[in-house]
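One protein chain is absent from this view; the other protein chains keep their places.
Take a look at chain A:
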Amino acid sequence: MSDVVEKTLSALPGLFDSQTGAARITSRLRQLVKSITELTSKNEEESLIKQELSSMKEQVSSPNTSMMREIMVRAMYCEMLGYDASFTYIHAIKLAQQGGVLEKRVGYLAVSLFLNEGHELLLLLVNTVLKDLQSTNVIEAYMALTVVAQVFPKDMIPAVLPLLEDKLSYPKEIIRRKAVLALYKFYLIAPNQVQHIHAKFRKALCDRDPGVMTSSLHIYLQLITESPDDYKDLTGSFVTILKQVVGGKLPVDFNYHNVPAPWLQIQLLRILSLLGKEDRSTSELMYEVLDESLRRAEMNHNITYAILYECVKAIYTIHPKAELLEKAARCIGNFVLSPKINLRYLGLKALTYVVQHDAKLALQHQMTIIECLDHTDFTIKRETLELLFRITNAQNVTVIVEKMLDFLHGCSDEHTIIHLVGKVAELAEKFAPDNSWFIQTMNDVFSTGGDLLQQDVPNNFLRLLAEGSESKEEDDQLRLYAVNSYLTVLKGDASHLPQRFLQVMSWVLGEYAHLQESVDQREVIRLLTQLLDQRSVSSETRVWILSALTKISEGQTDLILDLAESLSSSQDTVLRQQAQELRQLSQDSQLYEWVLPRGAPWDSMEVDSSLSFLDGFVSEALAAGAAPYKPPHQRQEELCEDRALNLEPYSFSLPVSLSSCSITDRQSPTLLSVSSGLSGNSTELSQKAGSSTLILEGVKRVWGRDGYLRQNETTAPPVDEPSAAVQPSGQQEAAERLEPQPEPSTQNQDKLQLASSLFVGLGAGSSMSLLGKSEAPPPRFRKKPRPHESSSSSSSGTSERSSDSSSRSSHSTTDSFLYGSLLEEEPATSISAFSHTPKSSTANGLAQNKDTKEDRRANTSQILGGDMVIVRPNTFQDKHPSLVSSDLTALLPADLKDLPHSDVISLTSDPSLSLSSCRLFRDEALLLVILISNCTETVIKDVAVQLTCEELETASLRGNVMNCLEGNSTSVCHYALLMDEPHTNVSFTGTVSYQTQPGHTNTLSFSGTLSAADFIRPLVVSTEEYGKLWLSLSHDVKQNLKLLTDASDPLRTTLNALKDALQLHVVDIIGSEGIVACRLLSGAPCLLHCRVNGAALAMWLRSPHPALPDCILYHCQRALAQH
């Protein structure tokens, strides 16, 4: 290789006109490349580059622009090889600033290669970019756009944004296209900044140039991934575009190997699948075009396969249609059976995706899957295992797990190991056929996974052992088996075992060694002690071992004292402390009994985490003049204040825990209260080591996360026998398809056998015939339901903590952290709650009321078919509808009476009818009650109310049509309204049509406004939960508000004023800071953090919804202004 270069290079000089400047310039780069290729060792290269860099340093200091360009290229070369040429960065920026077009080009390229988004030198580039964007020279604008899309400082986006927006209507399409992509990039790094130009994105989508449209799809793919519901209206457009593309309506330029704009098709298919997911009506729009794409994409080129793959995925993602599914399944078959390895990989991926919906498809391809399992390609193997993981059930778990472990033993890639080991552990826990298999598999998991394992694997395992199932006997058997197995392991050579495994073993032995009566406890102690002496054991593991020893030391004082003695001189303070404790405990059996009661259920242990028993000690110390305790971040803050000027160099020397703490503190204003509850590190550590409760508390379960959970549920049904009975035809078909396979050779026989063991239980019909055993054992380890497990584990105990807060909270509290799932579920339940409220039950509910008036009302409503409630105006005789009496609220149906409500306001009136409205605040909706009063003596017939409001959604309505309204009576009709998108104010309009005489219809129209404040509900959370939630929210807005200074406690007064006006929940007030939480109906939360800042209130809002903070801020401002 280098010889060739040399030859080439030696030939070069003859080709140059050696007198020109160009040749001289390039000769430097040539020289460099040449000498580098001649080198043989890394050392030589290093010294050569050092030399080169220093000569470059000299050159840059004597500026010569024609030289500069060449130097930049050389610097890029050095950087590419991994050498630091940071002294050229500033020159790159200079070059971009001052040079001509060519210099600029090199300068911009160098900048985008050298600097990352956070680099401070980038700020120097902003002005240049601004200037170039405004330049009349297309090339300059072009280059500036490129660099903007590559690297641009986030903070400076507002400066450049208007210029980019202008570029969206630039005549040249390439410029428009680049501008769209640059905006997309901005959206990715700072979504808030480009909120307002969504309309322009739409314009880009409708651009007359297909290239610009293609670019805009990047943005839409991202937007739709984030919130598919907001873009359902565009489905039609996307379908039309795809139709045109597939139909070859684009210019031939866009063809690639005769396929029209394949990349565009891929993008569109992805967008469509996102839009059609779980949405029948939207899906129906795209069936036709998907079919068309499938048909058009003939299998003749790589890129058509890419389109087919996306098509298949889309078909399986959207609302299913049998005909398409069948075609897609055939397609997957083509992929899986393809001799091309890439396609087979995609086929496996598709299968993995599809088996969640349709397990029998895997059954059809079982032989191929088994071949792939033995494939030499690592990637294929891995993907196959992923597929097998999805189809695992109680019957095939042993075979699949065996395959996975086999793979793991021969695998060296860390990432894969972590990933796969977690899956094995999950499967083992879910489907284990018996104790011995389970423990053996977990042993394998621990020894293979080693210390790469995620912490929750051992935690879950221990938790499972500790909590047990319903039957104590079975639990003890499992524990006993574990103990036996670990004793065997420990008797062998334990030095090579991973630390995690040792920790698990020592914990189990400590807790359950006493179950094994045939083994002397002294033997166990001996084994553990032996472990302690081993050099390879880490000090963390030693702590685990020692606490295990503490647990089983009862009655073995002699051994223990020796041990404690030898450890009390250990260098490790934690160990020393434990040894001390051990000594004390072993000498005082009463204390031992009290601290470590044998066989006590683990969850009965109480830990006083607030350390209140130390209160006396603390107050004594304080009285004696000790400094009060400050939480770490406060100390850090004080440190920062002291050194306000020169922070950087010193902050390095601080312990990492402190500096990281300061970072989280910046994000969470509530950390103050969170961390003040904890005390110093030492107690935490000893607790961790000493008691089992703390180790297990707050541990997340792998399968508690959404993703896994969902998969498990979807793979479960095929095992279910009833469901198999319901649709046996399809599975039988699959079985039949399997049967006519050719007579297998002996080698095939093995594979067939493997197949039957792997795919057992997938389709009920076929699996029976293959295995002849049909019993599907229930999942072995069923965890005991625990009281606070229903809420997520991170917020366990929520309900207890906040049960004493306001009465309206009970519903929202438990849900507050389930916001994600709540988004999906809550509206649905609210709707059903509304529409399912039976009419008769309303009447019944009223009938139970002792009040005679109510009674009568109920009767009338029953007579009228219960569709509405009519009140005889015994109490309501008001002839002047404009003066609305508050008594009107008495007319509300009984089930609504107790809700908080607004005053009744008059909407409109005419000689026969008067309308007034009242707002009722329900947790999950706003009830707009419209009271229709007949002001005449005569009966009004066919009254129908129609309400329209574009921004709001009507969840349910009641009483909007009535056959007749008697004279001087009032009827109530109410709408439950939902606000999905925050709007500061929304107006509604409506009409009431009625007949005073038959055939003569009058209409009366009305309108009104609702404010977002009507849709805000308090969100009751504890300070701690608030802190967690705060960190998880993305969109934030800051603003200074007026502070009500007239009272003694301005902050509290202001917050109370806001609370009254807006139904907020004041979570906590700490000093000059207050935290407040609310949510939009039962949807998106919004957290407010208020701080008194001089005479103003600095408000900081965060919400998952981008528009909500602005909306709430607006109403806060108004509320304070009115106050």
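The rule is simple: a contact is a pair of C-beta atoms (placed from the backbone, for glycine too) under 8 Å apart; a residue touches a chain by one contact, two chains touch by 3 or more; residues count from 1.
By our rule, contacts and distances are computed from a predicted model.
S.K.: Leaving aside the chains on screen, match the unshown one to its UniProt name from "Phospholipid/glycerol acyltransferase domain-containing protein", "Adaptor related protein complex 3 subunit sigma 2", "Exosome complex component RRP46" or "CDCA4 protein".
M.R.: Of the names offered in "Phospholipid/glycerol acyltransferase domain-containing protein", "Adaptor related protein complex 3 subunit sigma 2", "Exosome complex component RRP46" or "CDCA4 protein", the one UniProt assigns to the missing chain is "Adaptor related protein complex 3 subunit sigma 2".
S.K.: In the whole complex, not just what's shown, which of A:228, A:262 or A:510 touches the removed chain?
M.R.: The single option touching the absent chain is A:262.
S.K.: Taking the entire complex into account, which one of A:415, A:496 or A:1000 touches the absent chain?
M.R.: Once the missing chain is taken into account, the touching residue is A:415.
S.K.: Can you work out which residue in A:88, A:128, A:215 or A:235 touches the chain that's missing from view?
M.R.: In the complete complex, the chain left out is touched by residue A:215.
S.K.: Can you list where chain A touches the absent chain?
M.R.: Interface with the chain not displayed, on the chain A side: 1, 3-5, 7-8, 11-12, 15-16, 20-23, 25-26, 29-30, 33, 69-70, 73, 76-77, 79-82, 84, 86, 100-102, 105-106, 109, 113, 115-119, 139, 146, 149-150, 174, 177-178, 181-182, 184-185, 188, 211, 215, 218, 221, 225, 253-254, 256-257, 262-263, 266, 270, 299-303, 305-306, 309-310, 340-342, 344-346, 376-380, 382, 413-416, 419, 648, 651-652, 656, 659-660, 663.
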